[in-house]
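Selected chains only, in their assembly positions.
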Amino acid sequence: MNYISIKNIDNLSQWVQDALKIKKNPLKNKKLGKNKTLGMLFFNPSLRTRLSTQKAALNLGMNVMVMNFTNEGWTLEFEDGVIMNQGASEHIKEAAEVISQYCDIIAIRAFAGLIDKEKDNAETVMAGFLKHATVPIVNMEGATGHPLQSLADAITMEEHKTPHRPKVVLTWAPHPKALPQAVANSFVEMMQKQENMDFVITHPQGYELNPEITKDSKIEYDQDKAFENADFIYAKNWSNYNEYGQITNADSNWTVTAEKMALTNNAKFMHCLPVRRNMIVTDEVIDSENSIVIEQANNRTYSAQLVLQKILNNVK
Amino acid sequence: MNYISIKNIDNLSQWVQDALKIKKNPLKNKKLGKNKTLGMLFFNPSLRTRLSTQKAALNLGMNVMVMNFTNEGWTLEFEDGVIMNQGASEHIKEAAEVISQYCDIIAIRAFAGLIDKEKDNAETVMAGFLKHATVPIVNMEGATGHPLQSLADAITMEEHKTPHRPKVVLTWAPHPKALPQAVANSFVEMMQKQENMDFVITHPQGYELNPEITKDSKIEYDQDKAFENADFIYAKNWSNYNEYGQITNADSNWTVTAEKMALTNNAKFMHCLPVRRNMIVTDEVIDSENSIVIEQANNRTYSAQLVLQKILNNVK
């Protein structure tokens, strides 16, 4: 069993309930991971993912080996058949097979480069490990998805569930740097699995996510209209998918403000963090009682622990 | 309970005795830290602090998660109310609150930048974590203090205590790079808590430490005179506090030599390490039997372990 995408969740509501059970008693399965080793491989920076996934593994009694590939290991080659006379010292084939011998589960973070759309969509690093590793792989944010985050988001929404069928809005917001679409993609895929929620995506014209991911999810280009009666506002920036990796819009009118939040049904404010204050969201909103971003981060531990627990139960 | 400054020590002689008890049987409280996690956050390089604090946590049975913020995480913003459209990706508010959810204790190393005196004196990083974290904070060397070091120094002096009231001298010594005042500051504050010791600070004119720290501690500008009858010579460089962060003196006459040590009462030589040989101190002195620098480093484990133990006992 791998956890690469929201698609790997067979029954979202069951997973959420299981995670909430773990949250109530995180050390209950302390023996499950005994003498099992999680290898965490980072090709990019990480705070929440680094610490929460480690914490989840420790809660399960696992050993953890952390490795920053960028400065601690060798540059990897992902293409087959090349003459390796350039910068890359090691082929993914050997790297993945070798690491599989030292670890029971391999977790990988490898962001989109945002230069080559095809390469990013191919998830070169993640796919390389999936193809050549002989142990389960966990996605700690790939080029096109961040499923541990979106599972944590689902857990957090369950904890704040409304008595009525809620309206959930994913809103684009401006950011000074070009960011990947990964978090937004997985959030969309997770929402598509929610049976009792209404879901709207709002973003400027031209900022459409990959249509193979959004499918028939509702898109509303008028942010104000999208916010009307919303119960959850999930803010996130992403760079342009069509003009791939470009910033074609920096309109501060898309920042989530108290005025915008006033249009909602007293909505909770969500973001995956790290967040640029007063770009994505004003201090007023993120510091308000309706902000549940810190809880989202907390649930990263239980989302990771659920995934590790399922894999360990499967491996045994 | 936090451990940010020597001021947090309520009873120095009792703490020293407690640390010496830990040193005799470091694994006695191996169960105290079970299922507790220490997060160690580094904004600067570290050898002794990195390894001794980790060792202390392991002796207490704690889990340890180490993170180098500079290359593994996100650049933090410490100002409130700013529009985060520059280099910083995450605000200290979120970072501190989030990490508090994964760790039971957070330990932080964040040196003085030596450019902006006011900012350094404000201990921007440490203060940010103190303000926003929801778990205890341990100072692994901040901009203005290094209290784990000075506690280890107090332990080391107790192990070498003289039958008479000792004279302890903190002497400035030359160094090719501009260094913070942190170690000197905490040593001064620790000495001010010593009831049965005489204390003298010696340094070139103009190299006065922050007077709010030195208070009425005796300053003697004549190094030779200061060394007379000394029982402990603690050498340390710091950059100019008045002409902030500048090196205005590189006089090799301030290097601690065998001739200088001959003026003392067969004094022990102390330094926090890392030390520049033949700049701060000659090989002859640091390699002599009177040098106790290696023992000081050893006591870093027990100083950290005492602090963690006190916090864990408090947290339970």
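Per-chain residue numbering starts at 1, and chain names A and B are given in the order in which the chains are listed.
Note that contacts are C-beta pairs under 8 Å (C-beta built on N, C-alpha and C of every residue); 3 or more make two chains touch, one makes a residue touch a chain.
Computed from a predicted structure; not experimentally measured.
Because all chains derive from one sequence, the complete complex can be expressed as a copy number, which is 3 in this file against the 2 shown.
Assume only the chains that are shown with their structure count from here on.
Partner subunit B is touched in their complex by these residues of subunit A: 27, 30, 42, 45-48, 50-52, 54-55, 58, 68, 71, 176, 273-279, 283, 287, 293-294, 297-298, 301. Contact residues of subunit B toward subunit A in the complex are 35, 37, 39, 63, 65, 67, 71-74, 77, 80-86, 89-91, 93-95, 97-99, 101-103.
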